[in-house]
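In this view, the complex is presented without one of its protein chains, the others remaining in place.
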Amino acid sequence: MGGFLTQLLHVALMLAAAPLLVGVVRWLKSRLLGRRGAHPMQPWRDLLKLLRKRPVLADGASIVSRAAPYLALGATILAAALVPSFAFGMAMAPMADLLLIGGLLALARVALALNGHDAGTPFGGLGAAREMTFAVFAEPALLVCVMVFAVLIGSTNLNAIGHGLADGQMGWRVSLLFALLALTAVALAENARMPVDNPATHLELTMVHEAMLLEASGRHLALWDMQAALKLLVWLGLLATLFLPFGTAAPGSGPFAWVVGLVLWVAKIGLLALALAVFESAIAKMRVFRVPEFLGGALMLALLAAALIFVSTGLA
Amino acid sequence: MGFGDTAYDVAHVLGGAMLLISFVLLYQRRIFSLVNALALQGMVLALAALWQGYVQGAPQLYLTAVIAFTAKGILIPIYLRRLVLQLPPARRAEPASGIGASMIAGFMLVGLSILVVLPATAGARALAREDLAIALSVVLLGLLMMVTRRTALAQIAGLMTLENGLVLAAIGVAGMPLVIELSMAGLVLVIAVIAGVFARVLHERFDSLDTSLLDSHRGEGR
Partner (left out) sequence: MLTLLGVSFVALLALSALGASGRAPRLMFLGSAVAAAGLGLVGFLGLPATSLAFGPPWAPAQIAVDALGGWFLIILALVAVPSCLFAASAPPPPRAEGAAFPIFLAGMALTLIAADGFTLVLGFELMSLASWGLIAARHATGKGRRAARLYLAFAAFSGICLIGAVALLAGPGLGFAAMRGAPPDGWRAAGVLVLVLLGAGSKAGLVPFHVWLPLAHPAAATPVSALMSGAMVKIALYVMIRLLFDLAGASQPAWWGLPLIGLGVATALIGALRANLERDTKSILACSTLENMGLMAAALGLALVYRGADLLPLASVALAAALLHALNHAGFKTLLFLCMGAVHSLAGSRDPDRLGGLIHRMPWVAGCAMLGALSAAALPPLSGFASEWLLLQALIQGFRVSDMSVQLIAAVSLAVVGMAIGLAAAAMVRLIGLVFLGRPRTPRGAGAPDASGLMRAALLLPAGLTLLLGPLAAVALGGLDGPIRQVLGAPAAAPRFGLELALGDGGSRYMPGLVALLLLLVIGAVFWLVRRRSPQAPSHGPAWDCGFMPPPPHLPFGDPLSQVSAQGLGQPIRRSLGHLAIAPREALVDQPPGAAAPARLRVEGRDRGFTKFLYPLARARRVLAREAELLRGLSLRFHLSLTFGTLVLLLALVAVLERG
């Protein structure tokens, strides 16, 4: 019973917090650049406004443009339900396999790419090609990081990993440091943040994610924006669970532990959001054809982490 | 001692940071960034020597730390930077070729050093093995850098990395006498000065730092 309650609360929390997170990151970036910045609740207001508007589809668009936003948001909501926030042992915890989460995010990405192709415009196709190319290099880095955690804990279930890292005496392993750097690079690439993609522009040279959404409008655009915000929250939540595993409520604990877990989770996500804002303000976007090198470097780091963890767990 | 023991953990983190910097050196194309990364590596080495001195209770390692910090973290980078500033801007970056291949080769060298260290230290604990494997990897990566780069300054950087790796291995082992480290440090200082002079002569003669240009001019200068 507690598991079901925490699961429902968790899904509601993720849905409510996602646009707020995007708003907070934008506000922090504005402040760092010396501007006043829009209110952090602005993305919520934008979403509600867009939901009232009638979508306009391009003449060549098909049912893919109408169905893809729902498919992508549904897959991302399911992935968000699997990544723990304030408590472990939620109802869907046995299903929370890291490979499944990666697969669901890949499903959302393919839906986005097909949406980009659908209107028959050159930007959409260009953005889709680039997005799938970045995924080619991000996937192996993610998989090797999953392997590092599987070696440490013995399972790819996210709950088991989070629990094991919170309880066990893992210490400051070098492999975890390398895995953190690799997963951060992958998270930046997957969420279309700097230095891989600029989330704030609509110029052809700097678009990947936005290029695929150029034709979306009205409630479809609201769904896509929500999906992007939720994906960012999923990735930050993943980084928090894997690398900041303290404080989350153990399964079967009461509401007090949940409140403590919630406060700590908000703090962790806030810290990661601040780090993201600082990093994005400090670095310039890199050339599109250097992104494979960037992600290839992340893959090298992940492979190094795997090699070092084989040595250090003394299994060889 | 198991994991969660801060002594080994911090040593491993510092060693891992040095390995990371070696990889960064492998792919860096601009010589200024190379020099900065070298300085950073020297400082991390100093930190590692400091920590090992504290953990092992060996005061001579503090001296090693001071030497590493001043020589490798400050003096040699300043000297190299002044050398680079005398070059025209076109010479301050290297043509980028085969970076992906050198990264893959770098990873294979790390794997090789792991495979070599493990049987050779069969009796030692897993944690000491990791230190030694990292140090050997840094040495091999320095050699790889010397082999795959073309300009003289980048090859010097590879030599410095190699020596850093040797010092890292030495400080990890308890009971290494100080005189070896001091003499290695002095040797590297002399080599750096000679290499700097050599680079300047090379640039004056050939207007380039590409050492392969020397091949066609063997036997001259007598």
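As written, the chain order gives the labels A and B, with residue 1 at the start of each chain.
Here is the rule we go by: contacts are C-beta pairs under 8 Å (C-beta built on N, C-alpha and C of every residue); 3 or more make two chains touch, one makes a residue touch a chain.
Being a predicted model, the structure only gives us computed values, none of them experimental.
When you scan A:L99, A:A250, A:V263 or A:V278 for touch with the missing chain, the hit is A:L99. Considering the full assembly, A:V56 is the residue among A:V56, A:A250 or A:I283 that touches the omitted chain. Of A:M41, A:V136, A:V259 or A:A282, it is A:V136 that touches the chain left out of the display. Touching residues on subunit A toward the chain that is not drawn are 51-64, 66, 70-71, 73-75, 77-78, 92, 94-95, 97, 99-100, 103-104, 106-107, 110, 113-114, 116-126, 128-130, 132-133, 135-144, 146-147, 150-151, 155-157, 202, 204, 214-215, 218-220, 222-223, 288-289, 292, 299, 302-303, 306-307, 310-311, 315-316.
Contacts to the hidden chain, counted on subunit B, fall at residues 111, 114-115, 118.
The rule is simple: only the chains that are shown with their structure count from here on.
Here the spacing of subunit A and subunit B, counted between their Cα centres, is 37 Å. The residues of subunit A lying in touch with subunit B in their complex are 169-174, 177-178, 181, 293, 296-297, 300-301, 303-304, 307-308, 310-314, 316.
Subunit B meets subunit A in the complex at residues 2-6, 9-10, 12-13, 15-16, 19-20, 23, 27, 99-100, 103, 106-107, 110-111, 114, 117-118, 126-127, 129-130, 133-134.
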